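The structure under discussion is supplied below as structure tokens; questions concerning it will follow.
Let's turn to chain A:
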Amino acid sequence: MHVTHPGARGRLPVLGGVDLRVGRGELVCVVGPSGCGKSTLLAVVAGLLRPGRGRVLLAGRDVTGSPAHAAYLPQQDLLFAWHTVLDNVALALRVQRVGRREARARARDVLAELGLAAFADARPDELSGGMRQRAALARTVLQGREVVLLDEPFGALDALTRLDAQRWLAATWAAHRWTGLLVTHDVGEAVTLGDRVLRLAGRPAVVAQEVELDEPRPRTPGVPDERVARMLLSGLGVVLDERTSDARAGLG
Partner candidate 1 sequence: MRRPRAAVRPWLSTLALLVGWAVAGASGRVDPHVLPAPGAVLRAAGDLTVDGALPAALAASGTRVAVGAGAGVGVGLLLGLLAGLSVAAHDVVDRPLQAVRTVPFTAVTPLLVMWVGLGEPPKVLLVAVAALVPTYLATVGGVRGVDPRLRELAAAYGLGRRRTATRVLLPAALPAALVGLRLALGTAWVALVVAESVDASTGVGALLTDARTYARTDVVLLCVLVYAALGLLTDALVRGLERALLGPASAHPAPLGTPRPPALVGRPSTTSGGLHP
Partner candidate 2 sequence: MNRRPRALVVVLLAAALAGCAATADATATSAPQQPVRVGVLTTQNLLTLASGDGTLERSLDRAGARAEVTEPFAAFAPAAEAMAAGRLDVTSGSTTAVVAALAGDPDLVVVAVERTDGDTQGIVATSTSGIAGVADLAGRSVAVNRGGTGEYLLRLALGRAGLGTDDVETVYLAPPDAAAAFAAGRVDAWATWDQYLVGAQVDGARTVALARDLGSDNATVHVARRAFVDAHPDAVRAVVAALADEADALAADPAPLAAAYRAAGASHAVAAGLTALRPPRLAYADDAFAAELARVADRYVAEGLLAEPVDVSRAWRDVRG
């Protein structure tokens, strides 16, 4: 199963040509500075935005501009204030016509995995930002879609919770054989979780760098690969690895 994405350009040119292929079971992490277009890229892949040029193909099927083929987690948690956390998460299944009892039961399980079992019956505004983000993540993965697109899923978590969450995601990803993209500003996280890491840069953004990570799993979160050093340095414009193509040294 691939997600292919030949070229893209937003209305204000946000993305330059981005050509991306993701193999089945691959987790590709996308890094880059804030505002560089990572979220836009994800939205295009999710089918929520139509690119000015280019297509999104899923296993050969054109899904450009048509959402709901992937499980998408936006940067804001967007939990519904009028539902309990449990019902928010259960929504993922209810929209697929699963019965309420079963949906709630499975939602409870996912919440437990993410450490939110005790807050299932609370309302979202009673939870902290990090907890809401975890609940939103639970809602996203419960959809059971094979393609998963995550936009800064751990942005609001403190350092320790983040490590636990990364561990959980790595394990769950492998267990479910998901395919997809994870956008993050944390290079260490990208290197820990991803099979490949893409760095976007420039305005309009293009893939400035693409790195394969072959460190075997399970990896230890918090102890990133040495390549991190290289990524960071090359992001600053210093080319160290002969595998990188034009080092677009855009500002950061």
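Please note the rule applied: contacts are C-beta pairs under 8 Å (C-beta built on N, C-alpha and C of every residue); 3 or more make two chains touch, one makes a residue touch a chain; residues count from 1.
Keep in mind how these were chosen: all candidates are chains of the complex that A comes from, given by their letters.
Quantities reported herein were computed from a predicted structural model and do not represent experimental measurements.
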### Query
Thinking of the complex as a whole, which of 1 or 2 is in touch with chain A?
1
### Message
Quick check on the complex: what are the chain A residues that touch candidate 1?
### Response
43, 46-48, 67-68, 70, 72, 74, 76-83, 91-92, 95-96, 113-119, 122-132, 134, 143, 158, 160-161, 164-165, 167-168, 171
